[in-house]
Structure formats: structure tokens, C-alpha cells
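Certain chains of the assembly are absent from this excerpt, and the rest are unmoved.
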Amino acid sequence: MLWEVQQMYSIGDKIRVTIFGQSHAEAIGTVIDGLPAGMEINMDKISRFMQRRMPGKNRYSTARKESDVPEIISGVVNGKTCGAPVCAVIKNSDTKSGDYDNLRYVPRPGHADYAAYMKYGGNNDIRGGGQFSGRMTAPLCFAGAVCMQLLEEKGISIGAHIERIHGVCDERFDAVKVSAEQLKIISGKEFPVISDEISEKMKAEIEKARMDCDSVGGIIECAVVGLEPGAGGALFSGMEGAISKAIFAIPAVKGIEFGAGFEASEMYGSENNDSFYFDGDTVKTTANNHGGILGGISSGMPVIFRAAIKPTPSIAKEQQSVDLRTKTAEMLTVKGRHDPCIVPRAVPCVEAAAAIAIINILGE
Amino acid sequence: MLWEVQQMYSIGDKIRVTIFGQSHAEAIGTVIDGLPAGMEINMDKISRFMQRRMPGKNRYSTARKESDVPEIISGVVNGKTCGAPVCAVIKNSDTKSGDYDNLRYVPRPGHADYAAYMKYGGNNDIRGGGQFSGRMTAPLCFAGAVCMQLLEEKGISIGAHIERIHGVCDERFDAVKVSAEQLKIISGKEFPVISDEISEKMKAEIEKARMDCDSVGGIIECAVVGLEPGAGGALFSGMEGAISKAIFAIPAVKGIEFGAGFEASEMYGSENNDSFYFDGDTVKTTANNHGGILGGISSGMPVIFRAAIKPTPSIAKEQQSVDLRTKTAEMLTVKGRHDPCIVPRAVPCVEAAAAIAIINILGE
């Protein structure tokens, strides 16, 4: 029996977010510890935020909506935080656990099944993917929305868009000029891209994958604007590390890059270095290859990062697996309705994870 | 006066590594807390490891060698750990602090200077880049080498190579077949690549940059072999997040990807999912797009990741900056001898950071 790693399901030393639950447990939820007392929790805003990640919000928006309504059971009195931890619970009403026992021994390719089986000695909750389910991003989004409210009070906005899906690319943020207004506009879109004309092409890629019983992934680009210079720090306190740790908590993320990122490896120093200039009393850089982070510390320029999202591992196509009991090969068909592309729904998750990371980086 | 962020200079809940010092302080060093007692510290091995990151080890290997010799001042008795934290100190003997005061107010593009100025209200140690200097990776390598020793006792090997420099690419690891033996061979190379024939081309890129008073960056690929399935966990305990946090502690890293990484965003799920099969009693996957990590947990396949290294920001070319006092534009020429490419020296740093992350992920 392997002993668990420390701090598994919590993040943050200042605003500590703990997430609990499994896909088909009675509930999932989050405990947010360290919020200032007297903060008004804007449930409307939180609901709107959480709806952006809800399943089937455009075409199939009825059936499962109720199941994602968070209920605050502690920490809030008359709409304001009281200093005790805020616990929000989301009931898992629409669970059909069915015959998951087969799955226990025939792990789905691309899923956590096999790795979790080994970690937990077969005791993990296999129903709906257990704590590895994308469903766990619902409490993440709740916690992120609360943190985002705190950030907004400090003039900091976070917004993301689909940078590409299966090779079809949106334009990128203008890393110098991206503004809170632009982020707000994008977050209001049903399909969050900068160039709306690209959305149909992206949707066509998704639809094609669905028709092929397959799935596609993509890249999400996120911007943080309004962050004063001076947040973060050297070595293990760097912003990149803190943001990465939070972003990789989202299932399906397999890469992250800041500013020019991997492309910086193709540039000369003289190209990659961003020149300083004074815009009034404020120091800015002419370009923003550094993605708003220098030496792990915010520079005052927009923080820009991109996260790679792998194609949904659940596909209707038959796949090769094994039976862990009999040690034989086994063909597997993953049943049920699955998103052929989770990138659109992952957009608010990226924003939420970034918000949790950044509120914990801030100095004051 | 901004208050500092928590846990700035330490990482790990199990083997906690704290790094202290600045480039031109009297010393830099590390405290490693939580090592098992009775462990023999192999100083020869550690020295060899640290020499891989030493400045000028090939052509200019004499002058500064001494300054990187770590002195263990606590925690080790007769060559064995005694249970008290191991503190290793590296004296900064060869510091020429000179006239850094100019630099304080004219920040170098691509460096932490401006961001640190804002964070610390101008109190940061500007000499040699202070705690933002690449020199801080010397104690990181010491700590990593100690962790690597622990990992090796458990049959886990870590090794990296230069995957590309300024667009010139080495072949990648065979993500399925990469072995401890291969990693050992590469780590013994003066220029750590898989295909030795590529090394001259890479060196030519570096030399060209040097001649142009410029610099180049690249990508480092790292493999961890021998890791049992079951390490890591869901959400905030995932391996990707833990490794990223450590890797981004290395100055100049601007991106990281695991397995297929950003390329997964171009693939269909049916391409990206790795099929399971039994190799004797061991479950393996036919390909390794998942980079040895499923659901944040090790799958037993090699862990594969790549880190993007930006071009050295210190270049001899004149650059545009500002004077923070006068709020005017100012041209800047960074003096001194600087590596036109730090990618080769960053290879052991990536291994060291990975070792620190992984020893803290292990279950037992």
C-alpha cells in the first residue's frame, strides 16, 4: 500500500484551495481557506463563470445543468465571507455508475485508469473516472471565480481564448495591447476566440472528429492584465512555476509556455530581449516575448501563457488494452457520451487555475 | 514595501531543498532537509555532476573552477548523513562587483533587473544579478545530485540532452526505449546530444551568435527511467505540476511539455492515446505520447519532458533601455564575458531540478 503524497488536493499558502470528491461520489466540492472577511460573494458572477465550463451549454444545455449548482455550506453569512473557510458542495445527482467494474481491470488508453490502479492498489473509485474526472474542474472553477473576484478588486483581469483546435488557429493575443475590455468581450462569447470567423472552422474540426468516433485537442492562450510589477520571485517562487502547478491540475494539459515560449529557442537574444521604454511614468517593453515575467517576477506587462490540451482520451473507437487480471490483450470500446473536444470547456478552467495561482503570488 | 511571498526559496515537503545566496554574496548554498540518516554522500559523483554545469569547462576550464566546490558544513559525519539537515556552502571567491550601481537604474533587457527593482524597492542585490543569477543553479545542482543518489538507490535514472539549439535539432529520445544506459552515456559526453554529428552544427550556431555579439537558446529534453507506476496524483499533486514548478526555478526556462506536449494539440485522440499491452508481467504502452504520466501519475513508461530555454539575455550588442531615475531612454551595453548559449550548461540543471521534484513525489 503506497502512502499518499502530501498536499495532494490543495494548493496555495495564502488562499488555500482544497478540492474533494469524485465524479460519482455523492458530491464534489471545495474548501477555500484564507479569504478576507467581509468579502461579498457574487453568486451570479460565479454562476455565469461556471456555466462556461458546463457540459452541453450550447446545444444540449438542459439536462445536466442542475447538477453543477454549488451550494455554499459554510464561511458565508448574508452573502459575505465571515472569516471561516468557504465550503461549496456540488451534488452529483446525475450519476449512472452502471457497470464500471469491467473498466477497473481493462484500463482506458489515455486515461488515469491504469496509473490509478497501481497507485491505489485497485481501491480507486473507477466510476466516471473518480477524482481524475474532468468533472473535478467544476469546484476548481468555483474556487477560481472567487479568487477572480478578489483579483478584480485589485484591477487584475484574467481571460483566455482557444488559440487552436487540431491545427486550426485563432490569432494570438497582442501581447502588448491585450486589455481587460478585450478579455471581457471574449469571455462573453459562446465560443471563445478572438476572430469569430475561425470558430466555424474549429467547430467543423470537432464535428469531424465526432463523426469519426474520435476526438481533437488544441491550445488555450491566457492573458493576465493589470498585474503590478513585483509579484513572484526567484527560483521556486517564480510566477511561471506557480502558474504551471495550477494549470497542470487541469486534466488533459500536457504543456505550458510563457511569452514567446518554445519559439524563443529559435530566436537570437537580440530578438527575444524586450526593450524598455517609458510610457508616461510607467516602464513598458516594446514587445512582450517575456510574457510579462522576468526573473520569475511580473514586469507589469500582460502575463501571457499558452497551455496544450490533448485530445479527449474517451473516444468511441475501439482501442487496444489489456485485462489486468488475466494479463491478456483486450479490445475496449469506451461507452457513453463524451465531448469530442474539451478545449472550449477548458477555457474557463485555465482562467480559474490561473486566478488561484496569481492570488497566491501577490505580495500584499 | 511589498511583503515577500511564502516558501520563496525552498521546495519539497519530503526532501526540502532551500537555496540561499546571491551571485556576489559571500557565498551561495543549500540546506537539504529530510534526507534519510545513514546515507553515504558520494562527493566524487556530486563533483562530477556539478562540473557539467561549470562555466567554461571545455575551453576555459581553469580560472573559476575552485569557486564551485561545495563545502558541507553540517548534516554529514564521516561521509554519512546524520539526520540533521545537510548544509552545503559554495564560496563566491571570484566576484568583481565593480560598478554595478549604473545597472541598478538602467535595467538590462531580458533580465530580472527591472522586475526585481520594483519588487524590492531598489534594495535587491544588483551585483551579478543577485539571486536571479544563473549562478544559483550551482547549489541547485548540488541538491539535485544528492537527490539523484537517492533515486538511483531506487533504480531511477534521470538524464537530459540538448534537443535543439537555435533550430538545429538533435534526434529525440525514443520515448519507449530510452534506458538508464543511454542516459549514462549521454551524461558522460562533453556536449550532451544523442547524435554526436549534430554537435558541431550546434556549436557553430553558438559560435556565430558569439561573433555577432548575440546569443541563442534551445530546448532540453529529459527522461526519467525506472519510475514505478503510481507516483504522483490527481489535481494539484500531479507529476507534471511538480516537475514544472522545479524546472521553472531554472532561470531562462520559458516552457515545458510532457510526452507529445504541444504536438498533441494536432493529433486525433486515436493517434494520441497509447495502447496498453503486457510485456511479460509488466503493462507497457506501444507508444509513449503520454510521456509516462497519466492522470498526473506515473505509468511506468519513461517520463519524457522538454524545456524551452530562451537565448541568454546578456548580449554584447547595444540595447534600448531606460534610466529609472531620470525616466529617460538610455542605451545599454552589457559588459563582461557571458555565455552566448547557456543550453549546454543548463542540461544538468534540468536533471537536478527533475530529481528534486521526483524524490518529493515518490510514495514511500
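Labels for the chains are A and B, by order of writing; each one numbers its residues from 1.
Heads up, the rule we're going with is that a residue touches a chain if its C-beta (ideal position, glycine included) is under 8 Å from a C-beta of that chain, and two chains touch if they have at least 3 such contacts.
Computed from a prediction, not measured in an experiment: that's the story for all the values here.
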item: Identical protein chains across the whole complex (2 displayed); value: 4
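What we mean here is this: only the chains that are shown with their structure count from here on.
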item: Contact footprint of chain A on chain B as seen in their complex; value: 2-11, 13-14, 19, 107, 109-116, 118-120, 131-132, 136, 140, 164-167, 209, 212, 214-219, 228-238, 240-242, 244-249, 251, 253-262, 264-278, 281, 283, 285-286, 289-291, 293-300, 308-315, 317, 319-322, 324, 327-329, 360-361, 363-364
